[in-house]
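Just below is one structure, and these are the notes that go with it.
The complex is shown incomplete by one protein chain, all other protein chains being positioned as in the whole.
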Amino acid sequence: MSDTPDGGETYSYLGPAGTFTELALRQVEAARGKPWRAVNNVGEALDDVVSGRSTAAMIAIENSIDGGVSATQDALATIPGLRILGEYLVPVGFSLVARPGTRLDEVRTIAAHPVAYAQCHGWLDRTLPAHAHLPASSNVQAAAQLLETDASGRPSSPADAAIAPPNIVDHHAVEVLADDIIDNKQAVTRFALVARTRALPPATGADKTSIIAELPTDRPGSLVELLEQFSTRGVNMSLLESRPMGDALGRHRFIIDLDGHVHDERIADALLGVYRFTPNVIFLGSYPRADRQPVEFDRRYADEVFVEARDWLRALLSEEPEA
Amino acid sequence: MSDTPDGGETYSYLGPAGTFTELALRQVEAARGKPWRAVNNVGEALDDVVSGRSTAAMIAIENSIDGGVSATQDALATIPGLRILGEYLVPVGFSLVARPGTRLDEVRTIAAHPVAYAQCHGWLDRTLPAHAHLPASSNVQAAAQLLETDASGRPSSPADAAIAPPNIVDHHAVEVLADDIIDNKQAVTRFALVARTRALPPATGADKTSIIAELPTDRPGSLVELLEQFSTRGVNMSLLESRPMGDALGRHRFIIDLDGHVHDERIADALLGVYRFTPNVIFLGSYPRADRQPVEFDRRYADEVFVEARDWLRALLSEEPEA
Amino acid sequence: MSDTPDGGETYSYLGPAGTFTELALRQVEAARGKPWRAVNNVGEALDDVVSGRSTAAMIAIENSIDGGVSATQDALATIPGLRILGEYLVPVGFSLVARPGTRLDEVRTIAAHPVAYAQCHGWLDRTLPAHAHLPASSNVQAAAQLLETDASGRPSSPADAAIAPPNIVDHHAVEVLADDIIDNKQAVTRFALVARTRALPPATGADKTSIIAELPTDRPGSLVELLEQFSTRGVNMSLLESRPMGDALGRHRFIIDLDGHVHDERIADALLGVYRFTPNVIFLGSYPRADRQPVEFDRRYADEVFVEARDWLRALLSEEPEA
Partner (left out) sequence: MSDTPDGGETYSYLGPAGTFTELALRQVEAARGKPWRAVNNVGEALDDVVSGRSTAAMIAIENSIDGGVSATQDALATIPGLRILGEYLVPVGFSLVARPGTRLDEVRTIAAHPVAYAQCHGWLDRTLPAHAHLPASSNVQAAAQLLETDASGRPSSPADAAIAPPNIVDHHAVEVLADDIIDNKQAVTRFALVARTRALPPATGADKTSIIAELPTDRPGSLVELLEQFSTRGVNMSLLESRPMGDALGRHRFIIDLDGHVHDERIADALLGVYRFTPNVIFLGSYPRADRQPVEFDRRYADEVFVEARDWLRALLSEEPEA
């Protein structure tokens, strides 16, 4: 990975310290001991990468409850020259936190990012039926603001409590009123480390390939024709999301994750088929799966089958009879 | 449409008055002169319908810029017994509004729902490079709050301005600082009128059918197999969105809009094929398209072809020779 | 099965007595003790059926070595109103026969139908390298003619020997010079019993359905589209043969055998799909497989799945909510 202009590697992430994105970045060995930049949103994070201010940026890409992160998908579809270097999973968990001394039954107004609020809605309705929600653009920030005061020494935030990641107490002196308040205990968020480098991580046998493709026409069967590029080569999709292209209702691009690495013959061949079908296709990279689970596929689509087929065709086309 | 318990029809919509949802509901002839209930979110709106408090609810279902409305899609996938009676399009446009007397160059903090903020981001960055964003859960509410004061007579909202629909001035005494600040002038939101009735709107030749389907397995080609149920019957999809099922990453359900009415033979036959492929399919209804554009399809899939095929098979199976 | 005009059942077969076709007809229980008509070719046999002279005719339809019998396939494609009532397999075996007293090493000229000659060619080349072939239109007839003499008492056939079915000795006083001279010991011929009746044999779970279909166009993928009518319903083809339509090179009709009975939901539904795709389709009948092997198929395509799907759709379309 090439260094940034100032000679060292820098990593951007959605801050402030304590966010799930920061937890994801902590999983990146290469980022340890390097400077990290906390930014406010995906656009800033990718702008750091494009401008060269950062070597790479960690961004949320998919949530097991909420689905694809639209802002990320749209940014990846429109900003050229980006590559995903790896994916990272962070279990999502929330605590209800407040100013020290606050009792749970005193909580009236809860500050939270709308997505976090939606994920804890069941618990809150059962536990604090009369609560009100104050939307925040960042859970960690909302929790930090609980401790801020104005000139007269009174809390500057109108909220009594905030929803925050469990590790918030490592960063701010808030008090935990309740742990593990998320409704779905399996919730997990998938993050991607994105850079401008063109060096591909090597194939590990447990890889993913991400692309974004537009359909050339909207006649019936056009999407089927696109997806057949994968099914006829035994390639599984772990993600298919559609995103509006923004110019009109009914026009979509597709965010697709494939099981396998572009160095796998069946993936490379499928990508050739996709490109022939629609040149409006963006290759976002091949990288190791976060879960390290080896990709399973029918041996009919193994690398050696592709090599044998090419050898067979080459021999057919040579003018010398086979030995 | 059956009446509500109290003997009259009532309609729910995402309030307060002045929202795009209200504009959508104004397009519904049957709702004129009937009581309307302004609610806070999709969940409340559908709860009104399910409980019988309202005859129908208007909910946002898809945005030309932002894509499917996740909360709506997830609610439709999990609340049984709902039917879409019609779709309505509302062009999305925004004004920047403030307390009377405010000058544009005085604006520092702008209250806005994150989606509206994202849609005006380009204009704001060019016009007010130093602005800050205060997330709000409702644009109309944020605009109204600009006029509220606390006990000491000072504005209770820290915001200087708000992003709001152009018709906000019909409801609140705010002043328009700038009109038409949305970046994409073609932006439009699609709304659905949802009820519990089982009476289908009649086929008009310009209809849509909405379903939600889960794949029975995640082997390669499973989605292709689902979509072939449409392509082999000449049925076009105007929408395909995937939503996580929430139990694990990689498990999705698909939100699908088909061109045509379930009373069209090719749609009914395709639905039979879908159900055989996956019994986990929800039929959300057939209803007239908002744009009233007649559905175009290959005559090979016309109703009479299905009827002829059945007549042919029936004659084959009868023991009497054909006349 | 309706009787012939004279009040009794009659069966036609490719004669004379001793042919493989006669062996096939012997397998038909209903034909025992009824009059049989030996005819000269498939055309005559089907003409007997069409004219009502015979109740049914046994005709060769496919040979494990030689493939589909063209004359039969073309006759079934062009003569309307025919139905296959059953299929019958006869192992093909040949003996070399001659006038009594002939020695194998005396054989110079061998009379045989070209197909039979081709099937014994290997053995003949090894055993009688210098032999000549005299083409015959019927093996049994050629064997019988060995015994005929002219006015002067000399053999009227120039042949020294003939290739004939092993049971020829039951009918004619020829002598067997060698048994089992066929090159492929697994050779078998498939026969069909054809009638005008419209009563279908009941489904047994081990059935076949025969159709003949023309493609509506010759664009790429047209045949795939036809065959998808089967694969998308889990229907296996045990036979796919193409036959030229005779009007121009490159125009074909397809002879297709499906595993299953038209009373099986998946077969009936596939036939509807085929008819919609191409109205130029002929249904030749559903009948028990000769080998009595139950048809295996994915339970996703079981009858009850089709019934459930229809029940589901019917409930959707009813105006009463489900109980």
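Per-chain numbering from 1; labels A, B and C assigned in written order.
Convention: a contact is a pair of C-beta atoms (placed from the backbone, for glycine too) under 8 Å apart; a residue touches a chain by one contact, two chains touch by 3 or more.
This structure is a prediction, so every number in the text was calculated from the model and none was measured.
Although it is not drawn here, the omitted chain touches the following shown chains in the complete assembly: A, C.
When the missing chain is restored to the complex, the residue among C:Val235, C:Ala268 or C:Val281 that touches it is C:Val235. Per the touch definition above, the residue from C:Glu22, C:Asp48, C:Glu62 or C:Asp207 contacting the chain not shown is C:Glu62.
One chain of the complex is left out; on subunit A, the residues touching it are 81, 196, 198-200, 225, 228-229, 232, 262, 268, 271-273, 275-277, 279, 283, 300-301, 305-306, 308-310, 312-313, 316-321. Against the chain not displayed here, subunit C makes contact via residues 62-67, 70-71, 89, 114, 118, 133, 135-137, 184, 186-188, 190, 218-221, 223-224, 227-228, 230-231, 234-244, 246-250, 252, 297.
Note that only the chains that are shown with their structure count from here on.
Chains that touch both subunit B and subunit C are absent from this assembly. Here the C-alpha atoms of subunit A line up with those of subunit B after a rotation of 180°, rounded in steps of 5.
Put simply, the C-alpha centre of subunit A and that of subunit B have 26 angstrom between them. In subunit B, the residues that reach two or more other chains under the touch definition are 228.
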